[in-house]
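Following this message is one structure expressed as structure tokens.
Only one protein chain is missing; all other protein chains are in place.
Just so it is clear, A and B label the chains in written order, and each chain counts residues from 1 on its own.
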Amino acid sequence: MSAEARLDELGLTLPEVPTPVASYVNCVRTGNLLFLSGGLPVENGAIVTGKVPDTISVESATAAAKNIILNRLAVIRQEIGSLDKVRRIVNLQGFVNSAPDFPDHPKVINGASDLLLEIFGEAGKHSRIALGAAALPLHAAVEISLVVEVE
Amino acid sequence: MSAEARLDELGLTLPEVPTPVASYVNCVRTGNLLFLSGGLPVENGAIVTGKVPDTISVESATAAAKNIILNRLAVIRQEIGSLDKVRRIVNLQGFVNSAPDFPDHPKVINGASDLLLEIFGEAGKHSRIALGAAALPLHAAVEISLVVEVE
Partner (left out) sequence: MSAEARLDELGLTLPEVPTPVASYVNCVRTGNLLFLSGGLPVENGAIVTGKVPDTISVESATAAAKNIILNRLAVIRQEIGSLDKVRRIVNLQGFVNSAPDFPDHPKVINGASDLLLEIFGEAGKHSRIALGAAALPLHAAVEISLVVEVE
């Protein structure tokens, strides 16, 4: 099944492509690689904020990580026209706004990774680094960037 | 206008290429991509230090981010001979030495992004991630790495 068909089957709709919060663009293509900017979780027009686990739970941060993937996919679709032109999710960097003793970044970032696997299957299997940031832009709970190979 | 001409017009001079502070090199080329090491801000031979906003202001950290771009451009020029051979600034990673509740990483890293746009125009539009580090080498206020496509 194609990635676009799978997205439909999962009942997922991609949001509007976010406007970068500063002097950069959402995505740059070099050769067959897309480098995506760090995406923040946006719900009902507002950034999902908090420091895990002090002011946002692991569960809510995991949902935020999944949310970011939806807006990152919107960026990819805008750039190349269709998610079906994605050959491989190459790399994911996931930063969690963490209390200094938080150890469960992999759980949080799985919200993103699991959705990529669901949508892209084998092509969604990516290399990854997950870790704790001291702070994130606009108090966001999670920030994720991607490198993607495309047709 | 070429990037080198633009640099002159802006009255900017690139510093000496910095010596890596440890066991690595400033830049590695693979295909048409340069991967640059994380650069630190250096003024009058000393690292610009501080944690934003506790011991260095947003304004000073923004100037430090701009400063790093100048020394990163010195690295690029040394590697490929001229900034005019830059095809595209592909990706920028900007880490701000942050207090745990600091939210304005985008403002700080704009010091770097805005200068890239000024010098390279369209070719300077890059993807980017900006976030807060718990601490940076030698107490630096900002650290920035780049991926650059060249001729």
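The working rule: a contact is a pair of C-beta atoms (placed from the backbone, for glycine too) under 8 Å apart; a residue touches a chain by one contact, two chains touch by 3 or more.
Fair warning: this is a prediction, and the values are worked out from it, not measured in the lab.
A.B. asks: Please identify which residue in A:S23, A:S37, A:N110 or A:S145 touches the non-displayed chain.
C.D. replies: Of these options, the touching residue for the absent chain is A:N110.
A.B. asks: What does the interface between subunit B and the hidden chain look like in terms of residue numbers?
C.D. replies: 20-28, 30-31, 35-38, 51, 93, 95, 100, 132-139, 143, 145
A.B. asks: Which residues does subunit A use to touch the chain missing from this display?
C.D. replies: Within subunit A, the residues that touch the unshown chain are 31-33, 88-92, 98-107, 109-110, 113-114, 117, 125-135, 147, 149.
Basically, only the chains that are shown with their structure count from here on.
A.B. asks: Compute the distance, rounded to whole Å, between the mean C-alpha positions of subunit A and subunit B.
C.D. replies: Centre-to-centre distance between subunit A and subunit B: 25 Å.
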